[in-house]
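Complex shown without one protein chain; remaining protein chains in place.
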Amino acid sequence: MSSTKVQYAAFLTVMGLAVAAAVPAAQPRSLAITGATIIDGTGKAPLSDGVVVVVDGRIAAVGRARDVSIPRGAQKLDGRGKYVIPGLMDGVNMTWFSTNVENLVRYEGRYHEILIECAQVALKNGITGAFATWRTHNPAMKARDMIESGAAVGASIYVGGNIIGFDGMFSADSSAAAAPFVSPDFVKRTNDEFVQGTGRDLMWMGPEEVRAVIRNYVQTHKLDYLKYAANAHWLQGGVLNAEYLSFSERVQKVIVEEGHRASLSVQAHAMSGEGIDMAVEAGVDLLTHGDMSGPKTPIPAETLQKMVERHVFAGVLPITQRNLELRQREEPGDFTQFLEVAKVNRRNMIKAGVPLLLGTEAGLKSPTQPPTVDDKVDPSLHSYVGVAHFNAMVALEEEGMSRMEILKSATSNIAKAFKLDADVGTVESGKVANLVILGANPLDDVRNYRRIDAVIKDGKVVDRNALPLAPIISVKTAGGN
Amino acid sequence: MSSTKVQYAAFLTVMGLAVAAAVPAAQPRSLAITGATIIDGTGKAPLSDGVVVVVDGRIAAVGRARDVSIPRGAQKLDGRGKYVIPGLMDGVNMTWFSTNVENLVRYEGRYHEILIECAQVALKNGITGAFATWRTHNPAMKARDMIESGAAVGASIYVGGNIIGFDGMFSADSSAAAAPFVSPDFVKRTNDEFVQGTGRDLMWMGPEEVRAVIRNYVQTHKLDYLKYAANAHWLQGGVLNAEYLSFSERVQKVIVEEGHRASLSVQAHAMSGEGIDMAVEAGVDLLTHGDMSGPKTPIPAETLQKMVERHVFAGVLPITQRNLELRQREEPGDFTQFLEVAKVNRRNMIKAGVPLLLGTEAGLKSPTQPPTVDDKVDPSLHSYVGVAHFNAMVALEEEGMSRMEILKSATSNIAKAFKLDADVGTVESGKVANLVILGANPLDDVRNYRRIDAVIKDGKVVDRNALPLAPIISVKTAGGN
Amino acid sequence: MSSTKVQYAAFLTVMGLAVAAAVPAAQPRSLAITGATIIDGTGKAPLSDGVVVVVDGRIAAVGRARDVSIPRGAQKLDGRGKYVIPGLMDGVNMTWFSTNVENLVRYEGRYHEILIECAQVALKNGITGAFATWRTHNPAMKARDMIESGAAVGASIYVGGNIIGFDGMFSADSSAAAAPFVSPDFVKRTNDEFVQGTGRDLMWMGPEEVRAVIRNYVQTHKLDYLKYAANAHWLQGGVLNAEYLSFSERVQKVIVEEGHRASLSVQAHAMSGEGIDMAVEAGVDLLTHGDMSGPKTPIPAETLQKMVERHVFAGVLPITQRNLELRQREEPGDFTQFLEVAKVNRRNMIKAGVPLLLGTEAGLKSPTQPPTVDDKVDPSLHSYVGVAHFNAMVALEEEGMSRMEILKSATSNIAKAFKLDADVGTVESGKVANLVILGANPLDDVRNYRRIDAVIKDGKVVDRNALPLAPIISVKTAGGN
Partner (left out) sequence: MSSTKVQYAAFLTVMGLAVAAAVPAAQPRSLAITGATIIDGTGKAPLSDGVVVVVDGRIAAVGRARDVSIPRGAQKLDGRGKYVIPGLMDGVNMTWFSTNVENLVRYEGRYHEILIECAQVALKNGITGAFATWRTHNPAMKARDMIESGAAVGASIYVGGNIIGFDGMFSADSSAAAAPFVSPDFVKRTNDEFVQGTGRDLMWMGPEEVRAVIRNYVQTHKLDYLKYAANAHWLQGGVLNAEYLSFSERVQKVIVEEGHRASLSVQAHAMSGEGIDMAVEAGVDLLTHGDMSGPKTPIPAETLQKMVERHVFAGVLPITQRNLELRQREEPGDFTQFLEVAKVNRRNMIKAGVPLLLGTEAGLKSPTQPPTVDDKVDPSLHSYVGVAHFNAMVALEEEGMSRMEILKSATSNIAKAFKLDADVGTVESGKVANLVILGANPLDDVRNYRRIDAVIKDGKVVDRNALPLAPIISVKTAGGN
């Protein structure tokens, strides 16, 4: 254990967190799963009766029993009748919690703990990597680093900083009306935590001014990827505002250039057909929720074609037909129309061959949130961390995606889109040993992703029953937590 | 030290509060102030070269040196050139802090500590007794009991429960608009803490229904006095609403009867001339801010006469002419008009001989409050605990009250109005030894109340420099804290 | 035709109104209805095969054929198989239209025409007398005078001025939020038209100040009755405010005294049990909507008993069980709870023998109003002028009132409550000849009130098909217009 790990462990002890569960002391250096069917996430046909060997946290070998030698003293997992897949990821921002005023005040100084809690609920449910943008920046970095160092257990967190062009919690981009009920100091420091100097002010600037801000931002913020707003946020003062564009194409290009200059994957929050097209032209690697094109008009075929040609990935937020109908009945209006059009877009994208990333925007279910439609009407449609990704996979199948592609959308596609594919996303030799062992074949039935036998993170078997270790705000839901 | 005291002391140690400062271990059982001029708060002429003897927390003797014997071993305070007066009180609710959402969430579970902090700032500035209504009920009881038991130091707190007829923090009577930013649970438990089952619902009830509610409330809540709304609160949804009456006269009478039945002093929050008259007719002992009669019409002479005849006390909230003019210039509008009329009312009351109680509605200055006009324009007019009562005394003199009456308004009048005069309010034999020693004569200049040499509470000399012991939200202001 | 009549007639011609229909030129001076069953509104048993003789607009004789002589040349109406009842009245304010900003601006200068339109729709449906308070005062007086003088046809309008204590259209008592969209001048003159100097300001005053204002108001405003607010209006800034009381009992007594001094019937707008009781104690003749006591508590039996003993009338706003259930399902909340309790109150009042006045608060259905629940879900429940009173009668029967009492509630009770019984309310000799001839017996089935054969107003047969003569804002509804 590194000194950093020791230090964090001490810290966690003080906090009453069960360090033992988080960092099992005596796991052997190597581990072998034998007799399993391996679906490696590359799209290759499954390998039956396969062996995966893990040494020091990385996959040392994958293959048939006769081709692979198992190190002496390795921990052995009997995989007969089981299926090994790469650790799942959630391609859209999901490491967060309801940042209402009560949570923000009550847990100030502890946000990173809640983010770790979120990462633990995810890990328990097969997700070994997730993403965090906007909201609380430094706590996200702290949670990421604690998990990376081994001081805390949880899905790996990748931090994207602010959505460039968005202001903070107490602004028109979120809850400006809450500001009078807290102190000006709290407003300022919370907004600063969200914005990190890259908010709406940038929209008044020319390209070179923006470049200077972004270059400095990238250099000083240890980001894992870069994200900017191609369109305005959803609402402004209660009015649909998402059709507006945040940055000119030339400014978008500058932002993309600066991200790429720092070897970061760059993505755009787009909400309209033109917003998507501009971001693609600007050279993004990824559209955060590329299935959102407004309440009326699906993405034109030319734009989809352009995405295919330029290998632009699209994060998507699939919901099932049943969920959509629930919303059409209970919450008709702009946003439900967005969801209707998004469903059309996903079908078109699947047909056109746009590479998709399974995503959920799921957060921790918190008792301080007002209940949503599915809380009230159909809990099986829950959109919280630990459940949402299972539902999203069902939706993708419904929308015409093959089961093999669904697996890729939740593993290797995400790794590629975020430029993480040297390390994660597939069950291949040399990759970090993030694995899920299922009790039934996900290529037979997409519902089988729920049948998790084991989750392996960084080569170690996760004690799923212990997670989340020290829940602060999460609430038991049907599928998980 | 009683077992309760021990228990609290242990508790405080855990909390990191300096118990030593709060409960000085080795003070002698008796104390004598010699050579001082004693102004005893009854209205009698000052006694020069007097002696006050304190034994076991109560005044054992007051008189000329030749008439009074000092117990052996008594702690002696040389009072030559100094003035002994009763401990001051603040007759209007003052034990509170800014209950905005940030404070309420951040300090949930610790409200009593802040109330103790408030009582400590008060004590430091010569106030040995203060009052708490509305807002957080159980924490106020807890703070009261800790101070009473000696587990905490501070001005005595007297608890009045809800203002009967008012709803809570997250209601039209305070900040309904803040509710969406916190959880429904928090809304409910905070409102319950304020309301204690005696809110607006009572306005729909007939007299006997109200009687049943109040009788139960009085029996179960360990109140020190009873308070109800004769008029509506100040604003409702941004609109002046205070001209409305909350209860019919017969219901008011029922409330008063039930208070008196339990031997409690009963007071009314009135805001209009008719509200005041109805409350007087209903038999109240006290009007909380009897100088408030609206933005237009002073209290009629007949009503003032009725108050004199029936010995109804009036709490008042005096502000100086300079303060009033500041507000007229910077904040013209309804509330400033209230203040103008209130100044006329106080002059009329002084002339008519209505017995007044000095009051301030001061709270702890908190960094989470937006700055007020005097914060910004004239800090010498501050209305925070520890400063406000000094300014109010200056205002009373300006409005025509004699200096002897001013002293009574801050001591014996308050004790009588709240039925506390068996114990406090004067420097007389048998009373609790709550005393202030001034370095200059307050009958020469009302500003001399600021020249505090010592404060004695329950017969013990207060370590004023140490207060507040463990400040949580208070901020240093010009005059105090 | 008086010169005033001629003058108005000329005026109406210019306006394009069909004077001929309004003032039939050649009706004979006398009229006789023969062979009808007469139900005279006093509660007496019906007189079969009766004769009503009308001369010069008043009833000259009522009796059996053998006892009554018919003037030569009298117009004869064959009443065989028909039922003659007094002209109906609507005991609660109903002469109004949706005073939203659009109507107020668009029809400024023509409000009286719309009020006449309203009176015509009422008359067409058997209502010969209706009431107008709050809203546009001078136009109401003008409409009243035009109808009284014969210059316009319509139900008689009785004008009650402001609801003393209420402010105007652009105030917290109605639509303060609309003020920014019109000119300050328009706000002022519209509010003045509503308030007539008797608004909220009076709540700050003592009894003698209020007396002076009311005395002057009564002397200068040619009112037919006086109305004041015992409780606050329904909402204030979106919050239920009706539990508050507007005036102390002694001020209410002053208002009642001044009304009675001018020989006016005095009524109170009360909304809570205590509000009702205070108004009864203050000596009102009438409670505007005496069935409204809040969302929780029915009126206590003692108060009902007091009303019976003091002959205090109660206007009521009956709705059917079906209508109530529609609202419970579609619009749950405070107001529907008011309606639930009101239904209980009406049942209790009927049992206790409180004299009731059928009322509706119906107004003209205007296309500028948003549709109501019954517009959308069940048009048969319409609450517009011309329909609402029929539905209200059905509700009263459902609530236990005898059919004879229902007739009285819509005729003689109203006349007595408003001190109009020397002239209207019954079919008796000497009364103004306001009559309705029904084609079926209303004592057999309360639905028979819809079977109107003829309406006689001031002794003249109304040309019902022609009404409303010059509709400005009314819309055809199921039952009427």
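By letter and in written order, the chains are A, B and C; residue numbering begins at 1 in each of them.
The definition used in the following text is that a contact is a pair of C-beta atoms (placed from the backbone, for glycine too) under 8 Å apart; a residue touches a chain by one contact, two chains touch by 3 or more.
Everything quoted here is computed from the prediction, not taken from an experiment.
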**Q.** Chains shown that the absent chain touches, full complex
**A.** A, C
Q) Which of these touches the unseen chain: A:Ser48, A:Thr297 or A:Ser380? A) A:Thr297
Q: Based on the whole complex, identify which of A:Ser30, A:Asn191, A:Ser246 or A:Ser474 touches the chain you can't see.
A: A:Ser246
Q) Which of A:Gly154, A:Gly273 or A:Gly290 sits in contact with the chain that's absent? A) A:Gly273
Q: Considering the whole complex rather than only what is displayed, give the residues of chain C touching the chain that is not shown.
A: 100-102, 105-106, 108, 175, 177-178, 181-186, 367-370
Q: Could you please point out the chain A residues that touch the chain left off the display?
A: 172, 176, 200-201, 203-206, 209, 232, 236-239, 241, 243-251, 272-275, 277-278, 293-297, 300, 303
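Operating definition for what follows: only the chains that are shown with their structure count from here on.
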Q.
Averaging over Cα atoms per chain, report the distance between chain A and chain C in Å.
A. 66
**Q.** Shared-contact residues (touching 2 or more other chains) in chain B
**A.** none
